[in-house]
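Showing chain A:
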Amino acid sequence: MKKVFFSLFVVAISCVFLFSCGSTDKDKGPIKLGIAGAHSGDLASYGIPSINAAQLVVDEINAKGGILGRQVEIMAEDDVCKPEIATNTATKLVSSGAHVVLGHICSGATKAALGIYNDSKVLCMSPSATNPALTQSGDYPNFFRTIASDDAQAKLEVDFALNTLNLKKIAVIHDKGDYGKGLAEFAKKFLEESGKAEVVLYEGITPGAVDYSAVIQKVKRSGAEAIIFGGYHPEASKLVSQMRKKNMSTIFISDDGVKDDTFIKVAAQYAEGVYATGPKDTSSNPLTIKAQKAHKAKYKKDPGAFFLNAYAATLAMLNAIEQAGTTDYDAVVKALREKNVDTPLGSIRFDKKGDAIGVGFSIYQVKNGKYVELK
Partner candidate 1 sequence: MLTFEEIKKSFLVSLWFIFLTFPIMVIRVNSNENTIDWRWENIAIVGIASFVLSFFWRDFFRRKKLGQKKLSKDKQKSSALIELLNSKKEIKYGLLGAIITFAIAYPFVLGPYQTNIMISALIFVVLGLGLNIVVGLAGLLDLGYVAFYAVGAYTYAILNTQSGIIGHGLLQLSLYLNDLFGTTFFEIIAQPWSFWIVLPLAMLIAGICGLILGFPVLRLRGDYLAIVTLGFGEIIRLVLENWNELSNGPSGIAKIAKPNFGVSLNSIESIPFIYFLMIFLVLFTIFVVNRLQISRIGRAWMALREDEIACQAMGIDTTKTKLTAFAMGASWAGMCGVMIAVKTSFINPASFTFMESAIILSIVVLGGMGSVIGVIIGALILSLLPEYLRAFDDYRMLVFGATMVIMMIFRPQGIISNVRSTYKIIRKQKI
Partner candidate 2 sequence: MKPILDVKNLTKDFGGLRAIDSLDIKIFRGEIVALIGPNGAGKTTFFNCITGIYKPTNGEVAITHPKRDTEIINDLVPNVVVNPLFRFLPESVLKSLKKYFPQLLFRSLKPNEITERGMARTFQNIRLFKNMTVLENVMIGRHCRTNAGIPGAVIRGPGTRKEEKEVIEECYRLLKKTGLDHLSDELAKNLPYGDQRRLEIARALATEPFLLLLDEPAAGMNPQETKDLVDLIYKIRDEDQISILLIEHDMKLVMELSERIYVVDYGKGIATGTPEEIRDNPVVIKAYLGEDIEDA
């Protein structure tokens, strides 16, 4: 008897709740594009460009009369890159009827939010979440991204170190963070699998610490010819400067987090010769030129990080809706996988796992205070 009552109670709650949150009619009215990411706080500089990018794309589309005869509406929600807040953000976007979501920015927040989007059949495309598990684990069928995953980057770094530079002894160092450590783990794995080089040192350094000289001594002692570093530019510039000051010429190979002009500015003369991976240079693409010009015109400054990726993601999602002729989840996903779309990153479509085909990384080197792509 008790059980019956309980189930009745449960059903009652669900009914009232679902009724109250109102099933908005998804097939009429404007197409709602949710944008989630860090829009405030110390990571805002990664999140704001995605709003700007989406705004530019949407403005252009709306000016042409929208897609499928419907206007596109932007709903930007802040998640401060915290998983806990990201679930709130996702709930808000879902319950206000977002059809597709551009975001989130950080991998952790993305993972936390994806479950909610998935249950409500909302498609989510991130311009910047690079954690491999997001696409490769198969846990998140509704996830797509316009940036290559960390393992692709690590693979590129390792191939470059082994095949181009012919290195035999490599130290892998990371900053213990989600991004840096994940990347370093892949680098270590690929190095060990190749059998061509030895990982002589694998260490995590404490971000923000005042001094890395002990680790540097350790690198020196290990006899490593090169360091593969996973992490961001503040630590990288400290490491590089301290090494060069100690007359160590160890080769420094790093990732997208270091391929930032701030790195060159801070490390100054010591930055010369550092290798870093970064998204392929698409600055000659006409769409890129157009996007950047539009940004300059509207916001009076240079676009920030992941701007092009966000621009491409917005284009891809809206294009898929147009191709599918509906906002229906399955149809849109099908369109994303089958139809190519022209974006600043080139002509792209998506594979089964959600990674963009045609988006990749290349190696850059600091030459005369500038990152130059190595072909």
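A quick word on the picks: all candidates are chains of the complex that A comes from, given by their letters.
Rule of thumb we're sticking to: contacts are C-beta pairs under 8 Å (C-beta built on N, C-alpha and C of every residue); 3 or more make two chains touch, one makes a residue touch a chain; residues count from 1.
What you are looking at is a predicted structure, and each value in this text was computed from that prediction instead of being measured.
Novice: Counting any copy, say which of 1 or 2 touches chain A in this complex.
Specialist: 1
Novice: Quick one: which bits of chain A touch candidate 1 in the complex? Just the residue numbers, please.
Specialist: Against candidate 1, chain A makes touches at 6-7, 10-11, 13-14, 16-18, 20-22, 40-41, 78, 80, 82-88, 91-92, 94-96, 107-108, 111-112, 115-116, 119-120, 131, 133, 139, 176-178, 181-182, 185, 204, 261-262, 265-266.
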